[in-house]
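A protein chain is absent from this complex, but the other protein chains hold their places.
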Amino acid sequence: MRAAIPILVLSAALALNGCKREQRVFDPGSSGSQVANGVPLNEVHAGGPVSLSDASKYEGSAYAVGEGKRLYEAYNCVGCHAHGGGAIGPALMDSQWIYGSRPEQIYSDIVQGRPNGMPSYAGKIPDYQVWELVAYVRSMSGQLPSDVAPSRSDEMPVKKAEQAQPKEHPADENPQPVQQGRPQ
Amino acid sequence: MAERVDRAVLDVSKLPTVGFGMHSITWWGIMGMMAIEGMVFLLMIASYFYLHSRSVEWPPDRNPPDLFWGTLNLGLFLVSIIPNEWYRRRARKGDLRAVRLGLVILSLFGIANVVVRYFELWHLNTDWSIDAYGSAVWTLMGLHVLHLLTDLIDTLVLTTLFFTTLVEGKRFQDAEENAAYWYFVVGFWVPIYLVIYWAPRWLHA
Amino acid sequence: MITTSVGCQTELTDAERLQAAQLDRVWQEPAGFIGWFKAVHHTTIGRRYFFTALLFFLLAGLLAGAMRLQLAFPEAHFLSNDKYNQIFTMHGSTMMFLFAVPMMFETFSVYLVPLMVGTRNIAFPRLNAYSYYLYAFGGLMFYIAFVCNTGADRGWFSYVPLAGPDYGPGKRPDFWAQLITFTEVSALAVAVETIVTVFRLRAPGMSLNRIPIFVWGQVVVAFMVIFALPGVVLSSTMLLLDRTCSTQFFNPAVGGDVLLFQHLFWWFGHPEVYLIFIPGTAIVSTIVTTFSRRHVFGYLVLVLAMVATGFMAFGLWVHHMFATGIPQIAESYFTAASMMIAIPTGAQIFCWIATMATGKVVLRTPLWWVIGFFFVFVMGGMTGIFVASVPVDLQVHDTYFVVAHFHYVLIGGAVFPLFGAITYWFPKLTGRMMSEKLGQLSFWLFFVGFNVTFFPMHLVGLRGMPRRVYTYPPNMGWTQLNQIESLGYILLFLSVCILLWNMFKSARSGAIAGPNPWNAGTLEWATTSPPPCYNFLHLPTVNGREAIWDATPNQPVVVGLDEDARSFLTTRTLDAEPDGRDEFPSPSIWPFLAAVATSLAFIGSIFTPWGITIGAIPVAITMIAWFWPKRQPAERRRAREIWQSE
Partner (left out) sequence: MILAAVPGFQGNQTALNPVGPGAAHIEFEFSLIFWITTAVYCIVLLVLVIAVARKRHSFEAMPEPLTTTPESDRIAKRSVGAAMIATVILLFIMLVGSFETSRALGSMNPENALTIDVYGHQWWWEVQYPNDEAYKTVVTANEIHLPVGVPIRIHGTSRDVIHSFWAPNVQGKRDLMPGYETEIMMQIDQPGAWRGQCAEYCGEQHAHMSFYMVAETKDQFAKWLNDQAQSSVSPSTPETARGQQVFLTHACVLCHTIRGTPAGSRVGPDLTHVASRTTIAAGELPNTVGNLGGWILNAQGIKPGCRMPPNQLSGSELQDLLAYLETLK
């Protein structure tokens, strides 16, 4: 099938992030299921026990981000942050990030909790689910490639679908590995 | 040409090479296209009413769309039928000047329709992502825009052909069939116009 | 010798040799690598359709093997649930969209119909090439996606909301939706070509009541395609819009409706079944006629039966949705309609049996496949009555009973006739006969293997095993039956291997066939095997339903077409009296380029709503180039123009 060459070329490109995007890890294994511990992560030793490759593994997988979206409801993040617009808690779909917009920073926000209301989920949510939440939270402000970010949900449309969300530019923005290789 | 003498033959050398309507196979092709696209339109309209049957209020908590631009477009479409029919008939006679003129007029009509359609879309009463009603309305509109543009491009290309290249019988067939297709575009605007602009008014109660 | 008058001459006069050389110059397909993409003759494109569809059949068959392996043991871990869901979806979608329709409809229409109606090419040859490339690219895209772990995994029907934006993460359902777009465009194009070819390009004398039943079948299917496919065009488009443009068609929270998808899908999905097996029945009619050595019994009944099936097919889509809860009255109507469909089918069966009972039956391989068809397809029809009855359907729906039912109908109604057809028309395609011994061996293996694989599915379904489960508990009494089914698969696998080997070997060293090895009656046998690039040296005229059998001793042939151009004769729709002359377009690269542009637009729209809008520009450009006239032929035509007298 020589006739296929142009398609082959195109789909080769597609293949690159295709496989990663469709990755579905059901059984995260012991490492993933470690309950997130409260190890502080901050500017001083960014990452620490968690590396960015960790983050990109989840931010690259549409399934993980989708799970994050489900957990965002299930664990009632929506109760305070609403659908990203914020209410009791700060908004998540804008460019304002009190404690930083990088994955490992959001990770520690969730695990350690923050003053004035944000509880600590240390010891409750397994590690991999925290990362799924991180990935989804970042997709809310358009930080993720639009072919990974979730589509609209089967509810009252209260905001743009994450995949249609224009990318916000947080003050502390620095290039994230996952943001290369956007399809458009 | 040389034939075996003992072989009975059926000589077709005197048959016409330029025919219109049912005598032209491209005309049949166009009819096939229309059947397919017509079916899409019908099913989309059916879906519109199916969605209506599943909802309490129609259109859901908003007013029916503003009539002006849609009706204006309807008017344009209906008027365009006159030159369309005229050059269609002239094409069958092979009247070059008439067909050239007709194609120019229809191109202008097409452009006008597109412009009006642009304002029409701006003045719709909904967005496609608000609810199922909006999605249905926009899809209906989108389908018709698609056909409008297709025929406009078709007409423009044909016009260029008529002014630049050598015009043979086949071109007149094309012209005649282009006119037929325009009827399809106009013909399906009428039900879609009624569905988009009047159905909400009638079903609003 | 019957074939002398319409059949091709064994000895040519000098004049005819010159004429043949001239026709050959004009109709030759362009040579070389680029030439391959310019080809527009229906035999070339038809062959490509055949081999591509066959390839997809084999791929889907291998996927089935993987599933049988997984299901051979309870709680097996040979496949992960994620992989299994992709595999059964790929199997279903491939078999339906990339094998069954392209093989039973596109391939047979494109390759055989123009030969059978006695013309030189299919109507709109460039569109034909375009449709093939789209089909091939669509299938290729689907499988590349599968290799990239992006195989569709929501079932061949991709119901919402499971395949919708909220529950189908990633791009898997989008690739499914676009596969539909690709294949439906190609099917619709071929449908138009077929109808125009049959209605306008028939040989003089082939009035409606003399059209071969096979051709009738393809025409009925073509019309069904035109009216059914728009349903799935819409449903898959809505799905794509919901997923990429946040439309709300299927979102119950804001007036959307999950059943809308099912209604639209089955508006297409049910006729789909018939447009897969009507060509099958058309093939059966042809083979039964030839191998019973008589005109088929009840020509009119058979034709009307196919037409009736075509109409009724649109009246019973809801019987795939009984379990969703349908109003009593609608329920009764759809039950009745679903049972009534058995009447035309029954009529056809009886007519074939009558034909054989009153003829001289020659038991060659093609007829063996047809007899296999009777045993399998009739069984499928019988179980069809179970699922037609609403109450019973509520029990067997979505269980392995239904899996058994539609494999009996589709493999019985399509694959058995298909393998028969391959054996029957192989000589026409290659000029050589297939091996009778190997042919019968593969038939018996397939027949036994098929029943071993699929009959137990009835039982395991009645024992409560649902469809589309990637595994099952050990204590359900399903294990042994599943293992028997898996063993049956091995037989099927062997049989197909033997069939392929038979084709491969016979194509090289089979016995030389000659123009009409089966001494059959339809026009494709009235030319050399394989046919020349201009199909017929003399365009034939027709004097009966079996053109060759009914030909008068000195049947006239058509003369007077320009031989320096690809000219052809158009005839009137009803009585096929000569009506006009026209000219086929020459080979061109533009259909291929247009197909590439279209594919890019389709695939692009999976990733961004702009895909279509921007992608439309190259499509438009290539299409304009495609239709742009050339000066020199235009001048020639104009010089000879004769205008229709109004």
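Brief remarks follow.
In this document, chain identifiers A, B and C correspond to the written order of the chains, with residue numbering beginning at 1 in each.
One rule holds in what follows: a contact is a pair of C-beta atoms (placed from the backbone, for glycine too) under 8 Å apart; a residue touches a chain by one contact, two chains touch by 3 or more.
Small disclaimer: the values here were computed from a predicted structure and weren't measured.
For the omitted chain, the shown partners it touches in the full complex are A, C. Checked against the full complex, the candidates C:A15, C:A336 or C:I617 give a single residue touching the omitted chain, namely C:A336. When the full complex is taken into account, the listed residue touching the unshown chain is C:D257, out of C:E193, C:D257, C:E485 or C:E524.
Within the set C:A15, C:L62 or C:M476, the residue that contacts the chain not displayed is C:M476. The chain not shown here is touched by just one of C:T13, C:N209 or C:T358, and that residue is C:T358.
Contact with the chain not shown here comes from a single listed residue; of C:L18, C:L55, C:L162 or C:A507, that residue is C:L162.
Residues of chain C that touch the chain left out of view are 2, 80-82, 85, 154-155, 159, 161-162, 167, 252, 256-259, 290, 292-295, 297-298, 301, 323-325, 328, 331-332, 335-336, 339-340, 342-343, 346-347, 349-351, 353-354, 356-364, 371, 374-375, 378-379, 382-383, 385-386, 388-399, 459, 462-464, 466-473, 476-477, 517-519, 521, 546, 549.
In the full complex, the hidden chain is touched by chain A at residues 24, 26-28, 30, 32-35, 74-76, 123-126, 129, 154.
Keep this in mind: only the chains that are shown with their structure count from here on.
Shown here, the protein chains touch in all possible pairs.
One simple way to say how far apart two chains are is to compare their mean CA positions; for chain B and chain C this gives 31 Å. Taking the mean of the C-alpha atoms as each chain's centre, chain A and chain C sit 46 Å apart.
Computed from the mean C-alpha positions, the centre of chain A lies at a distance of 47 Å from the centre of chain B.
Annotation for chain C: residues 242, 246, 248, 251, 254 touch two or more other chains. Residues of chain A in contact with at least two other chains: 152, 157.
The residues of chain A lying in touch with chain B in their complex are 152, 157. Remark: chain B residues 129-131 touch chain A in the complex.
Listing the residues of chain B that touch chain C in their complex gives 1-4, 6-20, 22-25, 28-29, 32-33, 35-36, 39-40, 43-44, 47, 50-51, 54-55, 60, 92, 94, 128-136, 138-139, 153, 157, 161, 165-166, 168-171.
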